[in-house]
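What follows is a single structure, and I will ask about it in a moment.
The other protein chains are all here in position, but one chain of the complex has been omitted.
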Amino acid sequence: MAGSPNGRPRRVRAVTDGNFGFADHAASIGEQKTYIEAISDGLATEMDNDPNVLVLGEDVGGSFGGAFNVTKGLADRFGDRRVLNMPMTELAFIGAANGMALMGLRPVIEVQFADFISTGFDSIVQFAATTHYRWGGSVPWVIRAPSDGGIRSGPFHSQNPEAWFVHTPGLKVVAPSTPADAKGLLISAIRDNNPVIYFESKPLYRSLKGPVPRGEHTVPLGVAAVVRQGGDATVISYGAMVHQALTAAETLAADGIDIEVVDLRSLKPLDEETVLGSVTKTGRALVVHAANRLAGIGAEIAAAIAEDAFESLDAPVMRIGGLDTPVPFSPPLEDAYRPDHLKILTALRQLVSY
Amino acid sequence: MAGSPNGRPRRVRAVTDGNFGFADHAASIGEQKTYIEAISDGLATEMDNDPNVLVLGEDVGGSFGGAFNVTKGLADRFGDRRVLNMPMTELAFIGAANGMALMGLRPVIEVQFADFISTGFDSIVQFAATTHYRWGGSVPWVIRAPSDGGIRSGPFHSQNPEAWFVHTPGLKVVAPSTPADAKGLLISAIRDNNPVIYFESKPLYRSLKGPVPRGEHTVPLGVAAVVRQGGDATVISYGAMVHQALTAAETLAADGIDIEVVDLRSLKPLDEETVLGSVTKTGRALVVHAANRLAGIGAEIAAAIAEDAFESLDAPVMRIGGLDTPVPFSPPLEDAYRPDHLKILTALRQLVSY
Amino acid sequence: MLDPSGATLSDAQRREVHYWMRLTRTLDDQIISLWKQGRGLGGTFSQRGHEAISVGAGFALDPDDVVAPMHRDMGCYLVRGMTPARLLASQLGRATGVNGGRDANLHGCGDLNLNIIGFVSHLPQSMPVALGSAMAFQYREEPRVAMTFVGDGSSNTGLFHETLNLAAVHNAPLVVIVENNQYAYSTPLHQQMAIEDISARGAAQGVPSQIIDGNDVEAVYEAARGAVERARSGGGPSLIEAKTMRMHGHAIHDGAEYVPDELLATWRKLDPLERFEKTLRRSGVCDDRALEAVTARCRAEVAAGVRFAEESDWPDPRTVAQGVYAP
Partner (left out) sequence: MLDPSGATLSDAQRREVHYWMRLTRTLDDQIISLWKQGRGLGGTFSQRGHEAISVGAGFALDPDDVVAPMHRDMGCYLVRGMTPARLLASQLGRATGVNGGRDANLHGCGDLNLNIIGFVSHLPQSMPVALGSAMAFQYREEPRVAMTFVGDGSSNTGLFHETLNLAAVHNAPLVVIVENNQYAYSTPLHQQMAIEDISARGAAQGVPSQIIDGNDVEAVYEAARGAVERARSGGGPSLIEAKTMRMHGHAIHDGAEYVPDELLATWRKLDPLERFEKTLRRSGVCDDRALEAVTARCRAEVAAGVRFAEESDWPDPRTVAQGVYAP
């Protein structure tokens, strides 16, 4: 319940200069924006563009604009009817969004923390996910879920629950790692005719800046990005961990080891082609995510690689993820729990020397 | 909502004679019982043994005894105070079980179908799963979840949601495949000091008979069973799919191909030692479950094998599971959706000839 | 309490409503006998006793209104234009069914051309969906209303209360019909709740409510129509508790031995269809011949539906993975 976005991020490497380096998938023209500003920008842009888009969630409205202020200013700009404060009843208001979406609106739902998405679980996994398959009704909403830890928020404000939803048929799941993608994936998610869960990475909110195209900007769902080229091994990751992987890769570059980094961007649909393409080239793969390693998304990716790129593999596919424990609060515990560039570095050294 | 246990099972091979063949892990002395009778037996045995055990759920009480009659007779025998009908409020009654368990009782909760476990999600994944880690409170309950399909019950009475819970830190998960294990794992689950989700396989309820030891009988959590020995490839499975795998293995035996079949029995903790031991021996692995293949438990197992038995593998680890769709109702669709011995056979032929 | 609407059925409407009730009864009986003969597929729900509610409330809606019915509301599907043939094909899992064989019995019988939202098992998930539809109408300033149905069992769920609350806060044009049939599967009311009337749950959220005789189709219509008109004119949500009795088991396989015989005997005398037919006869709206003609017509329509369904193709297994996502 803490609601505090002001924990002290540690080990999350902020990229604060203009040369963010993802020139291949972030447009180079545009303002410098933080990750969180890019989300707000994406929301406002699409609300401007489509009167069917409305925002709902706890505390999103009025002058407040949500626990993280992502929706601040939207009520002023678009009116209270398009930015609705909800009582603390996730099951009902996500269920209501199901109805709105069936009637042609495009609600963007904020759950206050990704952790609380479980409270609305049935409305997501039972109703929204199955409706198109069962009788053709289309449920085009987006749930924005501020996820991930590393900021001393404890077991209930640090969760990464994406695996539940990737395993559930009928949902789409995205997890941007850069400001440009944050905007572009959000707009694409809103335009998609299906329920999309959009996992925001809290540790990147204000620590990460990058160029964000003005106005219209979309990033297609289901398309990963190779954010660093390299021939010796592939790291597959998403969200905040992409930056940890890049940091580790830079360290190894000094030793003459070239790591390729794939940023999945979408977790469902998963861009297996890009992943397999890279691993076929490098012959070595490490999957990294902050979520619990056990039966996480990394398991699917590793299993897919192990099956479909078997002949190309020069080493076992490795995985790094959170421990199989709740996310602990205290810094030494959370740091032990959580993957970071040092742990990635250790794993990569092992992988390339296999 | 159908509540009908009387769909016609197809392709589920009943084993109705006395020589069930799992002599290595089911005691040979005991009555012949169906899978469902064995569950009732386990419940009654442990209620007899421990006055702290009580049963709660929708329609479990009185003369009715639950949608599948698993608890029929328990109210008569142990009194209404130990067999409680609950209003249709899964979140509250699983939450209440959390409190009972903290106070030293051992509630056994029936969710009417495994599909409805999602309605009580928070009480499971947020409260029960995390409490011991966070402050030492012990939550020893069991949720009995009638799961699995193949009996024409449609998208909401056929689900296999085990992956959600295996991914969640702090829960234990079991899934018996035989009457003897159904009894033994249930008693062990009740005695365990942690929340345990016990997935029953509906298609086995009345189609499967086998010897069940009388009285006291436990099967340890976290210990898999090698239910068929073979040197050419390993099938790793659980629940109803174990029998499909055994059928496929018999077919291949006629061709001189020896398949080893590992019945996981527990999904969490997972007996990696037995799995890796077998795969190290055979060099080939196929993981099979009825649940959605994508990001299912099979992904974890395949990834673990690919990482830890890499050098032993003579072929890619294969996986078979349900499609990434809701479970469809109509027989041709459900059969296309669902793994069976023929699909396993095809995969195994491919695997052994790799 | 809700104000009485004063809306009453004309004689022509009475005849129409009677036809839908008879059709519902005939179709339900047919389904039961199909299943007893082993020609069914999976489980299916009994409708007997609920005809006045599902038909009477459904009839109170205009075509542009949206409805999210539940598993005792076959009558509502029929009133809204879903044919016995489609419903039967659906129950038998055929390609020609409402959802092409993807969902079981009445589940997933959604068709937005008829403004019907299909339900999922997880009760009462239809309720917030109906609310969201109502909120969409408000948002676009359309004069439309959403109606949904729940049981006594569902009225215990958190989602029931959350939805009423949200509807009240937003003054949404939502009508909630509670079908209090005294049981949730095998569980009698007193094991479900400690209150006398479910309508009391409206007050806890600021939703006006009303109790009606759920076996009197005219009373159902009048209350429902009143609530619909009120919602349409900006008066907000309402709750109608219709008292009735589930006359068969929960679903086809359930003998309902847990229901006391006397209770059933009392309610059998209050059968909604027989009662309405008596009224029609007494008031001269229909004579015996007219009623028999309706019965014959319904029989024929249902029989044709059975033929259609049983002769329909099974879905093509190669389509199994299609349509998970909207294009």
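Read from first to last, the chains carry the letters A, B and C; within each, the first residue is number 1.
Rule of thumb we're sticking to: a residue touches a chain if its C-beta (ideal position, glycine included) is under 8 Å from a C-beta of that chain, and two chains touch if they have at least 3 such contacts.
The structure displayed is predicted, hence computed values, not measured ones.
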Omitted chain - touching chains that are shown: A, B, C
Touching residue (missing chain; options B:Leu74, B:Ala101 or B:Ile117): B:Ala101
Residue, one of A:Arg106, A:Arg152, A:His243 or A:His341, that touches the chain absent here: A:Arg152
Sole residue of A:Thr34, A:Asn85 or A:Ser266 that reaches the chain not shown, by the stated touch rule: A:Asn85
For chain A, the residues touching the chain missing from this view: 1-7, 58-59, 61-64, 67, 85, 87-89, 91-92, 112-113, 115-116, 118-119, 151-157, 323-326, 328-333, 335-337
Positions on chain C where the hidden chain makes contact: 156-162, 165, 168-169, 171, 190-195, 200-201, 203-207
Touch residues of chain B, complete complex, unshown partner: 54, 81, 84, 86-87, 89, 91-105, 107, 122-123, 126-127, 130-140, 169-170, 172, 193-194
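Methods note: only the chains that are shown with their structure count from here on.
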Distance from chain B to chain A - Cα centre to Cα centre, in angstrom: 32
Centre-to-centre distance between chain C and chain B (centres being mean Cα positions), rounded to whole Å: 36
Chain centre separation in whole Å, for chain C relative to chain A (CA means): 42
Multi-chain contact sites of chain B, meaning residues that touch two or more partners: 115, 118-119, 155-156, 323-326, 328
Residue list for chain C, restricted to those that touch at least two other chains: 102-103, 107-108, 120-122, 158, 324
